[in-house]
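Complex shown without one protein chain; remaining protein chains in place.
The chains carry the letters A, B and C, assigned in the order they are written, with residues numbered from 1 in each.
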């Protein structure tokens, strides 16, 4: 209820603050008998890890996951998988610039109002550090999903937009550049742009596109728990996300029904896919694809005016090592959340009919 | 789990198909002691009702709600509120054009695959008729919310877009025209456009904008159940929705952090509101606002080719009385879903601190 | 959360007060494709109905169920099954004896304290009338369960106790007498005893025993949601229940491990069944059996002293048509709740392993 669990049948419950002893979680409902490659879990974490390139935060966090339960002789046992990632970088720092004042467009102010006080060492629970637990759970969900292929990539940074259909992109290039854009030329431009933004002490927004292939027909529920509604919630729960659209999305608004409708082929596939692989909330076997809008990171390394707890004006200066653009490191998080949604609905779909 | 419940503490469970005997629902968790104006519930239903103007479907459904329980001497009792809306228009019709063939961009095909068969009389459970139950529950939630003011309106139909800040609009005009656009001039253009689309037997998409005012600080949970994530899920669960954005939304992508950040006033309000009234998933007391993209209705009154259950090509022709544009009637549904989300988080917020 | 839903995957949400317009519910998660015999549902309701014999309440309630959705061409569709039972007997009565005073060992007092006021016409939501919805849902669950056989019967009324192993009883006799005790001789004694209690204007307690046969191995979850824990909760949620024991139960306390342990046969069955068909919370394929203790009904048709809202002593006299002993009519309720628990775990068991 307090919102630290995601999913119903395949469910992650996460814990941990940015500057606490450890963060981690429990995955409940993972079926027994999945042969788990533990290295793949760590590899996903490494994709999210700070310090991996010049255009992301330079903080040093090894992000090594320890798995405590639920796996035996290389396979899941059907019992809950508990795990933790210890924070190694907990040195006592000077938090005076955020302890008593509220950073603009951060959660500091609302935490104090909601809970009466807050853990002021960094973002606490609202830090994107929390997403490490999602990546662990998502990496396990991916292995459960087997053949279903989830691919996210950066399709826009500021005004630089990759205007190609995803079918024309070479997904093997995504990990070949630090931006995680599958078009190497565009990736280079984006990278240079992020570097220039960083030099200004500023930040910039971006868009991640995600494509899910080999989806079986029948995932998702007809009314409130439509497949795209859960995907939307999953993506909107990621820090800094401001929008979600799937299939034709906001552009679909402009179309007439006669052009928007996806005509059937004889085998039940469709000639076009404006629906984005989902009809009435249920997967139809076509590719699912969606876009996620990320705002610019709120922490800018510039001077700014704000208020303190007493409502007095104070001038302060952002510090620390922060991402100038969040999208390159958010790619594995998007994939993880998509995997969690699909794992949940995959289990649920086993109960649809006798 | 099968997705016919929405909310946790203030929870609607709905039932009913478009052509069954009745649809309705149960609202569980509504606190005791709310003085309920039952007429207001019916008025909200009337806003959603078919046949209310020339630009919506001309079907005749009285949509009269009967409340079975949970109210005594004009007040909620704290026990579940059961209600039903009887379908009066169940005459046996000729369904042969949809019984054996699959309408493009409808849920017919996926229902057959998911459940093994389907109720082929109309859209069954995937019909927008199901949203009547949401409107009833939302109307009760609105009365619980008291001072919180939820206002939705049509801001775009096809390419006709209302490019004004919501603060410059006169909300009292929304119900003064059949499109539910608060700008009377634009409303007339949209109305004419929808009529011309209808004449073609075609349909067109649109955008609804929703503004929520007088929101207390502290609604929403920090991680998975962020306020905007639940709002997003709620909106994406409405039929025909393809996208959701709040605050700066997809445009926020283009901005730098230094311009996007909302600077504080001394009283904790902010000078700008690009955040859209939510920080870190928690309401900050500023207005919440968001946009919802609706695709064009899939049923076009034209001839089209499709396939039957055997995968053979068939040519058929759309018939019946359908909406040429879904957004005018979707306005009360958007408000209802927003009310359900806020009612749920309002109850939950009572448990945040000792 | 407000406790009007039972089950997770196969879930009943119920509504309705004893003197409201209707009571009913929604069954969500019932799989598609079950051929439903609607008469069987009504037959189960008739087993619970008032006025069926001289030893139960003589109220007249037809208890006719109307099903609103979720069934098409005789089969479940996988969508929610909404239903209602209209209260035909809502004539305005004189409630002055309960409106302002609190009946001892009823919920009147706690309702007023919890909710601020209450529906004082009869027991409102705490009336056993609410269990009619459970019987409808249970009757559907039974048909889903197919081969699993659930049999409840009265094994004790006051001090009259049926001291036979259930294996030595003829279950076909249960419905052959108004007490629902499978031993006709004991049944007659119990019947006479209940009649004498009724003549005194008094009431008496009893025990129902339930046996579940043909249970597949593997239902139930290892930790909090043990099969017997959910069965226990289900039974304890029935009005007037004070205790639950399964397998060896309270008598198991007296035994040594060496005598209590159930030794295996070669085929995995066990020579004895003190475990009651459940090991570590999971069904082992042996018969499940349990006992449920019911206190005497609180409404006695005698004079008694109590207090009013102002805390003043008042003398009043019980009236109305009440059951002198609740167990005969509770038999179908026990079976219904057991069926709901098993249906839920049957669905969940489909997700245990890959």
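Just so we're on the same page, a contact is a pair of C-beta atoms (placed from the backbone, for glycine too) under 8 Å apart; a residue touches a chain by one contact, two chains touch by 3 or more.
Everything numeric here is computed off the predicted structure, so don't read it as measured data.
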Touch with the omitted chain, as defined above, among C:33, C:62, C:122 or C:252: C:252
Which residue of C:98, C:179 or C:197 touches the chain not shown here: C:197
Residues in chain B touching the chain absent from view: 1, 9, 29, 31-34, 78-79, 144, 222, 347-348, 350-354
Touching residues (missing chain, whole complex) on chain C: 1-6, 8-9, 14, 102, 104-107, 109-111, 113-116, 123, 125-126, 130, 156, 158-159, 197, 200, 202-207, 217-218, 221-226, 228-230, 232-234, 236-237, 239, 242-250, 252-258, 260-268, 270, 274-276, 279-284, 291, 293-300, 302, 304-307, 311-313, 348-349, 351-353
Interface residues of chain A (partner: the chain not displayed): 1-5, 8-9, 11, 13-17, 20-26, 28-29, 32-33, 66-70, 72-73, 75, 77-82, 84, 114-119, 124-125
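Note that in this section only the chains that are shown with their structure count from here on.
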From chain C, the most remote chain by mean C-alpha position: A
Averaged-CA centre spacing for the pair chain C and chain A, given as whole angstrom: 46
Interchain centroid distance [CA atoms averaged], chain B/chain C, Å: 39
Contacts with 2+ other chains: residues of chain C: 1, 9, 29, 32-33, 78-79
